[in-house]
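My questions will all concern the structure given below.
Left out: one protein chain. Kept in place: all the others.
First chain written, first letter: the chains are A and B, and each begins at residue 1.
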Amino acid sequence: MVDGFVDTPRFRLIEAPPLARFVLRAPDAALKAAGKAYGLALPEGLNQGASHGERGKPGARVALHLGPDEWWLIVPEAEGPEVAAALEAALASHPHSLVEVSHRQVGFVLEGEGAAALLNAGCPLDFSEQAFPPGMATRSLFHRVGLMIWRMAPGLFRLEIDRTLAPYFVTALAEAAKDHS
Amino acid sequence: MLLIRCPWCGMDRPEIEFRHAGAAHITRPGPPDRVSDEEWAAFLYLRDNPKGRVAERWRHVHGCGRFFNAVRDTVTDVFVVTYRAGEPRPPESAPPETLPPETRP
Partner (left out) sequence: MTAFRSPAGGRIDRSKPIRFTFDGRQMHGHAGDTLASALLANGVHLVGRSFKYHRPRGIVSAGAEEPNALVTIDRGGGRETPNLRATQVELHEGLVARSQNRFPGLRFDIGGINNAFSRFLGAGFYYKTFMGPRALGGTKLWARLFEPAIRRAAGLGRAPAGPDPDCYANRFAHCEVLVIGGGEAGLAEALRRSEDPACRVILCDEQAEFGGWMLVEAPERADEMVEALSARPNVTLLPRSQAFGAYAQNFVAIAQQLADPLALSDPELPRERLWQVRAGEVVLASGAIERPLVFPDNDRPGILLAGAAETYLRRYGVLPGRKIAILTACDTAYGAAFALQDAGAEIVAIAETRTAQGASEIAARAVARGIPVLPGMTIVGTTGHLRVSGVQLGRIRPDGAAEPSGGFTADTVLMSGGWTPSIHLFSQTKGKLRWEEGLGAYLPATPAPGQTIRVIGAAAGEMPPEMRSPAIGALPAPGSPDKVKAFVDFQNDVTARDLRLATREGFRAIEHVKRYTTTGMATDQGKTSNLNALGIIAAETGRSVPEIGLTTFRAPYTPVTFGLFAGQARGDLFDPVRRTPMHDWAERNGAVFEDVGAWKRAHYFLPRRPVDAAASGHAAMHEAVQAECRKVREAVGLFDASTLGKIEVVGPDAAEFLERAYVNPVRSLAVGRCRYALLLNEAGFIIDDGIIARLAEDRFHVTTTTSGAARVFGMFEDYLQTEWPDLKVWQTSVTEHWAVMAVQGPRARDIIADLVEGIDLSNAAFPHMAVREGRIAGMPCRLFRVSFTGELGYEINVPAGLALPLWERLAERAAEFGGGPYGTEAMHVLRAEKGHIIVGQDTDGTMTPDDMGLGWAIGKKKPDFIGKRGLMRPDLVAPGRKQLVGLVAEDRSRVLEEGAQIVPDSLAPAGTHALGHVTSAYFSAALGHGIALAVVEDGRNRVGQVLHIPMERETIAVRVVEPVFLDPEGTRLHG
């Protein structure tokens, strides 16, 4: 969808490979057990992201704390079933909701020194490193569509957009890129 | 575009991330067979529309997703305070007409 679409010396948009995605809803009491089963401690602070391993490679784990009791868990596609089974087993004694949403969203990586400025073409958040430090993850808007923004490093963003709205987002980002040439 | 402090995120966030959700502190009366028609009509349809401070509900729909309450001044659009759903309205956000004249904003 995006190859070569938004690609300048200052920023580059890359579509993520197919991934398994889950929404975990659970009270704080379940966090420890969930983190243990998941192989990555779930970030406790709201609007925080955590990860280990390389994205899309075996063993990689992503956990994004996006609502007070809401975590998004993203793993390589093939590991989805075992991760789900491990979490369900570990959380059996905790009230919780684990729902697979692998195909609900499309993932992107936006990288480059101009990435934050490009996002500001449609996203009203302050991307200074004080206001939006690396490690922060939150939902917001890009023009008319919602998106999840996780800042992994100053010039490295992971984005997740609803599947049907991704074409709009990519087109809008490409249009905005004209203003940054 | 206003900035609204989400009491869950603990951040000032731009207005377009939020959705207004009507008056706050309206209790749904029940159980149904013990509620009079008048009581139910008031719950459904009757709301105050004051000039000044109002307590209202907002949802950080393009953020953490949470509903919360806010006291906003309808004259200045200033958000006096925001607080989580279920919490009582903070006393310092009382309508100005209930305050001594010299302290009114």
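Following the convention adopted for this analysis, a residue touches a chain if its C-beta (ideal position, glycine included) is under 8 Å from a C-beta of that chain, and two chains touch if they have at least 3 such contacts.
Treat the numbers as computed from the prediction; the structure is a model and nothing was measured.
Participant: Give the residue, chosen from B:Leu46, B:Val78 or B:Ala94, that touches the chain omitted from the document.
Facilitator: B:Val78
Participant: In the complete complex, the non-displayed chain touches which residues of chain A?
Facilitator: Residues of chain A in contact with the hidden chain: 18, 23, 25, 69, 95-105, 117, 120-126, 128, 131, 143-145, 162-165, 167-168, 171-172, 175-176, 178-179, 181.
Participant: Under the stated touch rule, tell me which residues of chain B contact the chain that is not displayed.
Facilitator: Chain B touches the missing chain through residues 1-3, 14, 19, 21, 28-33, 35, 37, 40-41, 43-44, 57, 59, 61, 65-67, 73, 76-78, 85-86, 105.
The rule is simple: only the chains that are shown with their structure count from here on.
Participant: Taking each chain's centre as its mean C-alpha position, how far apart are chain A and chain B in Å?
Facilitator: 32
Participant: Please output the residues of chain B touching chain A within their complex, sorted ascending.
Facilitator: 1, 8-11, 13-14, 16-17, 62-66
Participant: Taking the touch rule as given, give the residues of chain A at its contact with chain B in the complex, in rising order.
Facilitator: By the definition above, chain A touches chain B via 46-47, 66-68, 70, 124-125, 138-141, 146.
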